[in-house]
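Of the protein chains in this complex, one is absent; all others appear in place.
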Amino acid sequence: MLGPLEAALAVFVAAVGLTLALRALGDVGGATAPERLPYAGGYPPRVHAWSRFHARYYVMAFVFLAFDMEMVYMYPWAVVFAREGAIAFVEMGWFILVLLLGIFYTWREGGFDWA
Amino acid sequence: MSRVLSRIALRADARVFCIAGSQSRDEARLLRLAEGIHLTGTPRAANVLLIAGELDAGLIAPALVAHDALSPPRATVWWRLDTEEALVSKNFPNAFMEDDLDPVPALRRVHEELLAGQREGEAPLLPDVEPAQWQGIGPYGQGGKGMTGGVPYGRPMAERADDRDGLKLDYLPVRIGPLFAPLPVGLALDVKLQGDVIQGAAFENLADASTDGTSIFHRALRVAVLIRDLELARARSHLEWLSDAVAVAGAASLSERILRLAQQVAPGDGDAIRAVERTLRRRGFFDWSMRGVGVLKTNALEGVSGPVARASGLSIDARTKEAAYERLGFEPLTQDAGDAAARWIQRVREAAQALDLAGQAGDERTGGSGAIESPRGLLTDGAGPSTATARLVPSLVVGMEFGEAVATVVSLDLDMSEAQPLDNHVSAAS
Partner (left out) sequence: MRPYLSPPLAVITMIGVLIAGSYAVAVLEEIAGTLVSRRPLRLTYVFWAPLATAALLLTQGRTSTERPDAQAWALAPALLAGLAAVGLAVIPIDQNTSVADPAAGFVLYSAAISYVMVAVYLHGWSANSTLPLIGAYRFIAQAFAFQIPFLLVLLAPALPAESLAISDIVEAQESLWNVVRQPLGLPIFLVVSAAATFSLPLDFPDAADLAGGTSSEVSASHRLAWRGARAGLLVMVAAMGASAFLGGWQGPWLPGWLWVILKTLLLLVILIASSHTFARLRIERFVVLAWVVLLPLSLVNIFFAGALLL
């Protein structure tokens, strides 16, 4: 019905299930309060670790989004490339060039800087 | 089934989380070379806790937390190392005592007894009391309205503070250490983390102040010692630091090789160290990893001496004032960059230079004048170089990504037992 995807799906489900089972094989030890203290060098934490985490690389997320969309176009492009020839080369070349300029612009503006 | 697993597991290295008192760091470090045990970076991965030497008073409470974090069944081995006091035995009543010079057989024995069921796993040492009483409403006890109201599980959520980008964001006040494997023992770093960047920092020194160091450098404060021995000890100290630093940089196997070299070097082996420098350079430790990290300008170096000062270009070295060193043609080495890479290179080159000097020194002696250039800087009676170096930490790490901050602190080669005790230094972001 699904053909090869059926096998792939079965493999995925089995690997997930067996790893969950492997993890569950070990006894659960360490259930008292001191055993559950998160460890960062010997002092209990003052607050929960979950927080609004300041991901300072957020600019990168936008650039990533642009390129991730571009990848969607590239999959079919790669397949038909040999058939379409030069026109495919030039068209995708232009598209990528514009994106690349964006990368270098972001770089110049310090968009990939961390802190 | 579990019997079979236990039988197979007997062949495994014992997973050991090692806590060393500040006076036993060198002995504990050597265990990295031991076979049959594997030192872990976190207690969660270990089944045996090793306490090396007597623990400093400030380390007892954190050691109890580490003990309870080990995965059960767990056991404790106390490697006494000729200590007399009994802080450890009082606080770890079930610890297996080991007086031998080599703790590995004891660690193996405890590990095997645990697996064979001949030894009961130790119960947690801290009382089973929740950090705060569960008093919430709702399935997660959040105790307030909405997603972030209240104190879930009796512990508050992060608070918000101004961020330097002009946003109001959560910050996590976290104490890293004093038993955090990558940092020097006894250094408890209190950081305010916004994301993975440190916005404010302070530290507390939990190591006991050492009054009478036993190293050759402490001895040289009072009596003249052979330069040959002194310089060999200096080279060893630098290589041992290098072994630690390389391990924090991720290269565990290279760290082991360097530690082994530290045990084997002899006077005149400068070339072996220069080969290490080439290896480190080829593998990118200086250029990829440490270049530009934790830059120290000379004007920030008040009172700082030793390789840290010289890596920033200050040519200060107590050895230049000694006639014996002058006869050997000693000239202090310096670097200009002042970053972590410069401090790495500085120590490696000083180790090579020390072995060269040791090879030439013959029976020249030095010392007895009450001041000596130790591997970490100027050592005088009652004051070690780490006091001034440790003071640099808070202002230096503010604004750094977490890993960069760790690499910076490691590059300073701190010995907290030498720094003044319970000295609280604060620095916050402006």
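Just so it is clear, A and B label the chains in written order, and each chain counts residues from 1 on its own.
Basically, a contact is a pair of C-beta atoms (placed from the backbone, for glycine too) under 8 Å apart; a residue touches a chain by one contact, two chains touch by 3 or more.
Please read these numbers as outputs of a predicted model, since none were measured by experiment.
**Student:** Considering all chains of the complex, which shown ones does the missing chain contact?
**Tutor:** In the entire complex, chains touched by the missing one are A, B.
**Student:** Which residue, B:Ala20, B:Val174, B:Leu242 or B:Leu357, contacts the hidden chain when the whole complex is considered?
**Tutor:** B:Val174
**Student:** Looking at the whole complex, which of B:Gln118, B:Thr214 or B:Ser253 touches the chain that is not displayed?
**Tutor:** For the chain that is not drawn, the touching residue is B:Ser253.
**Student:** Name every residue on chain A in touch with the hidden partner chain.
**Tutor:** Touching the missing chain: residues 3-20, 22-31, 35-40, 45, 48-50, 53, 55, 57, 60-61, 63-64, 67-68, 71, 74-75, 78-83, 85-86, 88-89, 93, 96, 100, 103-104, 106-107, 112-115.
**Student:** Using the document's contact rule, name the residues of chain B that touch the chain not shown here.
**Tutor:** Residues in contact with the chain left out: 2, 5-6, 8-13, 15, 35, 41-42, 44-45, 47, 69, 71-73, 115, 131, 140, 152-153, 155, 172, 174, 180-182, 193, 195-196, 247-257, 260, 280, 283-285, 288-289, 293, 401-404, 406-407.
What we mean here is this: only the chains that are shown with their structure count from here on.
**Student:** For chain A, which residues count as touching chain B in their complex?
**Tutor:** 29-30, 32-35, 37, 39-56, 114-115
**Student:** Considering only the defined contacts, which chain B positions touch chain A in the complex?
**Tutor:** 42-44, 59, 61-66, 68-69, 71-73, 124-131, 152-153, 155-160, 163, 167, 169-180, 183, 188, 194-197, 399-401
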